[in-house]
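Only one protein chain is missing from this complex, and each of the others stays in its spot.
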Amino acid sequence: MLHLIQKSPFQSQCLNECLKIAGANDSFLLMLDGVYALQWPDFLNNKLIFNDSENTDKRLQKITVLEDDLLARGLVIPETHKDSIVAINYTQFVELTLNNSKTLSWF
Amino acid sequence: MLHLIQKSPFQSQCLNECLKIAGANDSFLLMLDGVYALQWPDFLNNKLIFNDSENTDKRLQKITVLEDDLLARGLVIPETHKDSIVAINYTQFVELTLNNSKTLSWF
Amino acid sequence: MNVSLLILSEPYSSQSSLSALKYAKAALLAGHSIPRVFFYHNGVHTGSQLQTPQQDESNIQQEWVELANEYKLDLVICIAAALKRGNLTVDEANRYDRQQYNIEAPFELSGLGQLLDAQLNSDQMITFA
Amino acid sequence: MNVSLLILSEPYSSQSSLSALKYAKAALLAGHSIPRVFFYHNGVHTGSQLQTPQQDESNIQQEWVELANEYKLDLVICIAAALKRGNLTVDEANRYDRQQYNIEAPFELSGLGQLLDAQLNSDQMITFA
Amino acid sequence: MTKNILVIQRTAPYGSSLGREGLDYVLTSAAYDQNISLLFLGDGAFQLLSNQQSKHINLKNQLSALEVLPLYDIENLYVTQEDLSERNLSQSQLGIKVIVIKRADVHNLIEQQDHVVGF
Partner (left out) sequence: MTKNILVIQRTAPYGSSLGREGLDYVLTSAAYDQNISLLFLGDGAFQLLSNQQSKHINLKNQLSALEVLPLYDIENLYVTQEDLSERNLSQSQLGIKVIVIKRADVHNLIEQQDHVVGF
């Protein structure tokens, strides 16, 4: 399943709550103010979602961030996570949602 | 100065942020979903705002909670804090704001 | 003393709007004055006369109207925030060539200078969000 | 495939409404269908034809209208949530004896059954809040 | 065809209307003969508290509305033990019958459904 993270983790507990119930194979999209999770150590260091150190196959797109929202805010994917977080556009966002059985928004 | 806490501390970081910058003599009013702070250990155990163990003079009303919001939600002031948190009505809310030099809302 | 209100919340999505009304009533009953109530952000929807709540729900626009009439309150909606969100007086509707409108007196549309004026000329300004 | 949208956000208070529009355009361009866009909670303000944004701002109501006209989208606003918040079609205005209205086709007011129908008959339903 | 739908209630009652509007969706869906479950997650747990006296704030009582659910054969109401504990709530303080599950079971609960939506 896919989790859409729509609020800043510094302001809202929603990402925190999502991580508490997420499964190891779930996918995540950071969007809107949710992209500020890229600045949040608790997210970047989360063992559950960044668990697969050997799997750097970007086609899996397990952790994604909406590129427009990233650019708008002047953020970049941290060097440490260049292999594990992928920036996607809206066409890929659509595919991502349709490739998952369920999508849940967190706000 | 007076801080109006208007959101649940389990959902929003606003109470947390308020406590980071509050002064030892500040007053607090829990209102709207902010009254759920009564269920939040980090608030009840906060040393800064519940600092004055000898001062149980309720007239100071340093930590207050809006009674209507408390009753609506089925909450009560915890036994441990019956002497340090006072439930007030809207008339007292008005006086509280006017007795402080500044009021800041957290949401 | 006198206290002004800044209301940022959508009237029916947040309990905040009901709380603001209660605060205003309590302040006026206690003999204080409210130089201005300023509606901004989502609060600009508060003045819509098209609000049609169910009979067992509060009519928030109507409650402000009644309070304003009784106490001669100054209810100001931020014009820039209101126009984009679809809250227009008949004057603005004419100016922008719209056939319909949804804001009437005692609510009025005006600029942010009115918020500054309220803040400068009140002992306190209380924000409801 | 097909995907429906549930929009909960006020059009000008949250970037979410712009994001939903982009998502809808991308899905349609990719050949997917959108059986329904359902507006609920603060999202019921999206259909107001009185929206008058500045010239350098998006006109969100207009963008939905254009998209709906091009792709025959079904834009449904929750009637109970819309009425209390002051969003009325001419029919509802007549029913409740209001002289003004602010919702026109292709937006329509209907019940929550339409949201259930969208959820049951779409591969996915995406919430923008 | 009857589907399994999970509605996740994540907000406390009253401060936001979202909890009430989510419940209105549940009641509507139930009337269409769907198999609805509710999960009260995070602050949603506060919707379950007994002794809610919402007349004091001029809003409709959320608990009273939840009490109607069994009449619609909606009996799968879930809350997690962890959300209750973190909020210093005990089961005895809840005003309606709910199934207390572990947080670790939430993911499975979601995956079992045909559809899920959160308010």
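First chain written, first letter: the chains are A, B, C, D and E, and each begins at residue 1.
What we mean here is this: a residue touches a chain if its C-beta (ideal position, glycine included) is under 8 Å from a C-beta of that chain, and two chains touch if they have at least 3 such contacts.
Just so we're clear, the structure is a prediction, and the values are computed from it rather than from any experiment.
Note on the chain not shown: across the whole complex it touches A, B, C, D. In the complete assembly, the contact with the undisplayed chain comes from D:58, out of D:2, D:33, D:58 or D:110. Contact with the omitted chain, checked across A:24, A:48 or A:72, is made by A:72.
What chain B contributes to its contact with the hidden chain is residues 1, 13-14, 17, 20-23, 26, 101-102, 104-106.
Those residues of chain C that touch the chain absent from the view are 6, 8, 40-41, 80-81, 111-113, 115-116, 119-120, 125, 127.
Along chain A, the points of touch with the absent chain fall at residues 6-8, 10-11, 32-33, 36, 39-41, 67-69, 71-75, 78.
Heads up, the rule we're going with is that only the chains that are shown with their structure count from here on.
Taken together, chain B and chain C share the touching chains E. With steps allowed only between chains in touch, the distance from chain B over to chain E comes to 1.
Among the other chains, the CA centroid farthest from that of chain C is the one of A.
Chain centres here are means of the Cα atoms, and by that rule the chain farthest away from chain D is B. Averaging C-alpha coordinates per chain places the centre of chain C 34 Å away from that of chain E.
Chain D has its Cα centroid 39 Å from the Cα centroid of chain B. Shared interface positions of chain C, i.e. residues touching 2 or more other chains, are given as 12-16, 19, 57.
Contact with two or more other chains is made by residues 14-18, 42, 57, 59, 115, 118 of chain E. Chain pairs that touch one another, listed by label: A-B, A-D, A-E, B-C, B-E, C-D, C-E, D-E.
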